[in-house]
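All protein chains but one are shown in place.
On to chain A.
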Amino acid sequence: MRLIVNGEPCERDARDVAALFAIEAEARALPTEGIAIALNGRVVRKPSWPETLLSEGDRIEIVRAMQGG
């Protein structure tokens, strides 16, 4: 389905947040710790990733801790 991941429109075969993260983690070599995900402006806690279903046009933010001051 069509999603917007980190501001970029894309096509992903993922029914829920956990499945989407698995795809992105593989493509971007992401660690599993220090990561957070928001769906349409709301944080989805990690335990809820599998049960949080995605819909056409959803906006997903995947963020991580980086260097900062």
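Structure notes:
Just so we're on the same page, a contact is a pair of C-beta atoms (placed from the backbone, for glycine too) under 8 Å apart; a residue touches a chain by one contact, two chains touch by 3 or more; residues count from 1.
By definition in this document, contacts and distances are computed from a predicted model.
Choosing from "TonB-dependent receptor", "Thiazole synthase", "Transporter" or "Multicomponent Na+:H+ antiporter subunit B", the protein name stored in UniProt for the chain missing from the display reads "Thiazole synthase".
Against the chain not shown here, chain A presents residues 6-8, 24, 28-31, 33-38, 41, 43, 45-46, 61-69.
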